[in-house]
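Left out: one protein chain. Kept in place: all the others.
Take a look at chain A:
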Amino acid sequence: MSSQIPSFFSNDIVLHVEGIRKVYPNGVIANDNVTLSVFKGEIHAILGENGAGKTTLVNIIAGCIKPDAGEIYVNGKKVNIDNPRTATKLGIGVVHQHFILIPALTVIENIALSLDSGFKLDLNKVREKILQISSLLNLKIDLNARIEELPVGLRQRVEILRVLCQNANILILDEPTSVLTPIEVEEFFRILRNLKEKGCSIILITHKVKEALSISDRITIMRKGKVIKTLTPKETNEEELTLLIIGEKQNSEFISLTEGNNKNKEILLLVNNLNVKGDRGELSVKNVSFSLYSGEILGIAGVAGNGQKELIEALTGLRKPESGTIIIRGENVINKKPKSLIKKGMAYIPEDRIGRGVILTMSIAENAILKIFEENPFSNKTIMNRNSITDYTQKLMKKFGIIAPNPNIEVRALSGGNIQRLIIARELSYNAKILIAENPTAGLDVRATDFTHRMLLDLRSKGMGILLVSADLDELLKLSDRILVMYNGKIMKEFNRNEYDIYKIARLMLGIEV
């Protein structure tokens, strides 16, 4: 595979990795003989599923992880990148999937943190440097804003500005568009092209095939830790790339939504003039009203941070609303505790799987019965019945395809996809009629995403009412019967399935159109 490389000492190759191998302590081979090179002024996409080893490769190049074997060359010279500082000095700048920004500090302070200067903190000098670069690229940003006040798209911009301030000429972006709306993505691509023109080399890590095809000069496909192939967009197409990414799996595994056809609809959840305050006392949900019917998926579209989180927390009893009503089957459940909402038939798939969905240090079995452990046969009034719990969990694991040696394995040993299956399994363990799904596929790979989508559709056909809150517009368009667009705490507009218009929705999400 490495034979296509023109020459090690070619001036055009700014970064070359050779035979990179990394095996994690748990035995997972994350990178297996990975070799690739990046030319000056190119956008090089690395395409692959979750778990293909892309992020590991990035972390190795960035000096965050030590490889077990392999060599890295920067500008033709062999280098030893043993910590992030070294990578920075070599001109390698990384924008990680999870931003490395301190929310409580301002933009300028965050950038100053990673720049070298003396004992005294000279923010004016830092400001000058940022302005110089940002005006060159036409990137606008309020330097005195605290990161926590900025939407995700702007945070990413801060990250990019930061690595540029460190004089990076090799930019590595790990899943940069996963947090952006379609319009933000366009703007982001404009920035990338601009950078490329200025001579930067860009490595774009992504699992989105369309994106790789539209922006990059070359595409390297990774699967299960190995480099499968490097191609140019011209010589390939979507189908071929998809096939290369997922391997021998047949395309028939993937679904498309059929139109909903549900008669005798019943209102399961009725929300009226709901007002909810956020963490900092600001009104985050403003006069929100909607109803959720049985047998439908109601999508809520919006850029993260526009009140969706507070809305969900109010609905699930985790946050006290200021005013309004939430009616489940004729009863106002406002201010009811989560337990009585669960009894009323509400299920919840949280976005924060680790923090809210499972208890990592407890076993699969214990997690599986968290909502039903008080019931027969899992326990009598005081004592838990181990055997019935284990039996039950084993069946659940089979049914939902949770892969683990046995039900007594701690949940922290599971992958993200398996944890999500476990959460779904648990949420369906009692007869819930209402499901609130919050970004249910965030961070999942193609297969686990597909599983989750099928599950949601299956539940919809069984008459469940599903509130799907998602930052992924494609997902909403694919699954929802109706979409509500949320911006700045308000519902901007409702779309029925036959009225979907991606650009209109995106503009509403961004507040461009009111």
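Basically, a residue touches a chain if its C-beta (ideal position, glycine included) is under 8 Å from a C-beta of that chain, and two chains touch if they have at least 3 such contacts; residues count from 1.
The rule we apply is simple: contacts and distances are computed from a predicted model.
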{"item": "Choices \"Zn-ribbon domain-containing OB-fold protein\", \"5-methyltetrahydropteroyltriglutamate--homocysteine methyltransferase\", \"DNA-directed RNA polymerase subunit Rpo1N\" or \"ABC transporter permease\" - which one is the UniProt name of the chain not shown", "value": "\"ABC transporter permease\""}
{"item": "Contact residue for the chain not shown (choose from A:Pro103, A:Gly199, A:Gly247 or A:Pro338)", "value": "A:Pro103"}
{"item": "Selected residue (touches chain absent from view) among A:Gly70, A:Pro84, A:Pro182 or A:Pro233", "value": "A:Pro84"}
{"item": "Hidden partner chain, residues of chain A it touches", "value": "64, 83-85, 88, 100-105, 109, 112-114, 117-121"}
